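The excerpt is restricted to a subset of chains, each kept in its original location.
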Amino acid sequence: MSEAALRELALAVRNWGRWGADDEIGTLNYITPARIAAASRLVTSGKVFALGIPLQREGPQSGTRARFNPIHTMFRDGGDQPRDAAELVEMQGYGGSDDWIVMPLQCVTQWDSLAHVFDSGKMYNGYDARLVSSGGAARNSIDKTKDKIVGRGVLLDVARYKGVSHLEPGYAITVEDLEGTAARQRVEVQSGDLLLVRTGHMSTYLRKGSWNHFDLDPSPGVSVHTAPWLHAKQVAAIASDNYAVEVRPSELPPFRSPFHICAIPNMGLTLGEIFYLEDLAADCETDGRYAFLLVAPPLPVTRAVGTPINPYAMK
Amino acid sequence: MSEAALRELALAVRNWGRWGADDEIGTLNYITPARIAAASRLVTSGKVFALGIPLQREGPQSGTRARFNPIHTMFRDGGDQPRDAAELVEMQGYGGSDDWIVMPLQCVTQWDSLAHVFDSGKMYNGYDARLVSSGGAARNSIDKTKDKIVGRGVLLDVARYKGVSHLEPGYAITVEDLEGTAARQRVEVQSGDLLLVRTGHMSTYLRKGSWNHFDLDPSPGVSVHTAPWLHAKQVAAIASDNYAVEVRPSELPPFRSPFHICAIPNMGLTLGEIFYLEDLAADCETDGRYAFLLVAPPLPVTRAVGTPINPYAMK
Amino acid sequence: MSEAALRELALAVRNWGRWGADDEIGTLNYITPARIAAASRLVTSGKVFALGIPLQREGPQSGTRARFNPIHTMFRDGGDQPRDAAELVEMQGYGGSDDWIVMPLQCVTQWDSLAHVFDSGKMYNGYDARLVSSGGAARNSIDKTKDKIVGRGVLLDVARYKGVSHLEPGYAITVEDLEGTAARQRVEVQSGDLLLVRTGHMSTYLRKGSWNHFDLDPSPGVSVHTAPWLHAKQVAAIASDNYAVEVRPSELPPFRSPFHICAIPNMGLTLGEIFYLEDLAADCETDGRYAFLLVAPPLPVTRAVGTPINPYAMK
């Protein structure tokens, strides 16, 4: 693949202006109230699958680049209880605990905002990348999606389709893989769907009991060539159980993330990363139902470019 | 009210052992798959109301006690794009942005975990308060609820029932108020409901355009005497649009939060605070439907005692 | 004063190229080993004055702009000791404590680096301001001064010279004030001196026992018109007991800090702020010795633009 081919692909899926010059949420516009209501009807058994991984010091970040694992600490704890009546008065009661956290907004299961990746100095919808400064993102920040990320979720379990526990690191998922998986699962990807692509990659770390190098290792993921298919299908968002949705190493060095370049600044597609899909996938295999209600609210952090999440898949 | 009366009330609503000696989620046990499925059928129009307030420096915390407002900052931004081909190679592409945050876990719209408040050296279910140490909560931490906080939401708009834009600061909401509101709204509080009590208090700050002193000012809120009613109704969780669910100043000085003492360590009731209810309340008034699907996933922070949230009320 | 006059003043004191095209420490170059050795001979009684204010939540920052007060918290504490032999083994001993901090680098007693203020897109020595990006300062960062900030300290106690406990907020200290103070004190400002200017402003907050609004209130401070005098005297650094060295409100609105513009990007003068000078000043008044050894090491934070400090004045 050449940079020229990447540019051609990016332009082919570009949605700038499609939802107006002021739009900041891109393909999330495909989600409609009617689709949300229809997706809610998929909840028949009342099963809930939480797709967020734990926020803790032993997490998937190696800390070699900007991102580190969440650092959690206490303000008050069980050592701060009153020991006598005078302390009870001073402490205004029997005591309690308070805590806080320091974390990169993209260090665990997360949504990228449309301000996360640039293409030639521009963000999605043509906004200047310089609108993201030390003070945060003046356009395309994650809080613009605060009531937008809910709809029909569809799991495409590509690893199971391929008959493996996990795809090999470096394997680039093709359009044929996605279509084959959907066909086997008897599910059709529709406009406004929130697509969850399971590679099985996370399962190898869960089995080892260690996230060590998860952010740095090669991994399976979607090929940059799936971008036109996702564009044609009018997918609202795509998420996966790997670090970056797309395959690593890159299909086009030195570009670290060519799919990101097509998806975020051009298509305006919201990406979800590090999704825990194991329990959900097992259940879908069991009951044969790969579509469900997916509710994945972002934290509305003003001017932020990402958000940790704990999505609920409900069946 | 006397401390003895508080103790009597606390014992009357105590649920220790009710769901087993190892339970760590308390009244969230009232939520069942059947109730989740039933609640999902309430989603007919596809409307979504996001109940989380913005996470930003201009927030509801005065910083005079432990809690401060979220501090958001960038690792990379639009000033860090490649300026030529050599930089493109070095930066592995067209550039992007990354950010992080420092925040108390209870600084915005949030759930308290059952490790947040102690009663005489004990947490909910009788666990020793000393199990909450600098390393976090060994029992009753918020991550134990990671797939639990979804169900039927019921809004009780007490301010509207009383015919006012907001209840007066210091007003203690009674059982009669809750029952009167439910009756006027033709809704019945049921076992497993997630109860949202609107006082209108937040609306006065929103009108002023400033959160100044929101955490310190007197506010309306539920009376400690509503605890037995909530216990009898088998409410799964209660949340409100004020700082502490309960009325301020306290009904029993020097105890800052007597309702908390009944609710959290004794009943095992999950409390939600600083909920934005204005748009949801207006819609309920319009269509007369005060029950809905409420999806409010916690961030699964290991050993944490609270979590910021952005709940979705779906109708 | 006009912006044109500011520009003229700035150019008059500009030191770009004076110490080579690669210089990043500006007037600290005036400090020589011989001057350090001479200053050390001023230490005759062995008295030590610590000039740093406490780092704590109740500090001088209002939090209305970017800067907040230091947030200190524990990782481990006295609640984390072993309770029996098994825990002793697990905890590898009798236990201990560990802590950490979140803080702006300029929130307490501090040095500004020469990357802190820009003039028309440039830093000191003509470096492009864009060299300060989300990743920090590629030029003029504080760590470049890591072994440089020690020499002869001279206190000019302008408040005492004027016969007042503190200068009035808004009072602009003139060249005549500085010369009159030096004359009364029988001390001569020399090349390479670290100049400490006492306004007495901090003392009014210390008396009240509250830093409230210290960062926002008007304050006395040096006039922008002292810049040529400091330039001629070859002062190595200047520090004061107010928030910004210079007078507030500004002598040239809308410029918040015209003296900073002359001093930092043009002269390359290191500024020190929020210095605690009360005990030192009292001692100097008593023994009539206003010159001493000043040792004020920066924390060598890579690419940082400021540093908290606790300078020692030794006599």
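Each chain carries a letter (A, B and C) given by its place in the written order, and its residues are counted from 1.
Operating definition for what follows: a residue touches a chain if its C-beta (ideal position, glycine included) is under 8 Å from a C-beta of that chain, and two chains touch if they have at least 3 such contacts.
As the structure is a computational prediction, the values presented were derived from the model and not from experiment.
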With 3 copies placed here, how many are in the full complex? 4
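As a convention for this text, only the chains that are shown with their structure count from here on.
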Please state whether the interface between subunit A and subunit B is built from the same residues or different ones, using more than half shared residue numbers as the mark of same. same
In angstrom, rounded to a whole number, how far apart do the mean CA points of subunit B and subunit C lie? 44
Calculate how many whole Å lie between the centre of subunit A and the centre of subunit B, each centre taken as the average of the chain's C-alpha atoms. 25
Residues of subunit B touching 2+ other chains? 74-77, 79, 102, 130, 133-135
What residues of subunit A sit close enough to touch subunit B in their complex? 32-38, 40-41, 43-50, 52-56, 66-67, 70, 72-79, 81, 88-89, 92-107, 115-121, 128-137, 143, 146-148, 150, 254-258, 260-261, 265, 293, 295, 297-306, 308-312, 314
Per the touch rule, the subunit C residues reaching subunit A in their complex are 73-75, 77-79, 100, 102, 134
Residues of subunit C touching subunit B in their complex? 57, 63, 68-69, 71, 74-77, 79-80, 102, 130, 133-135
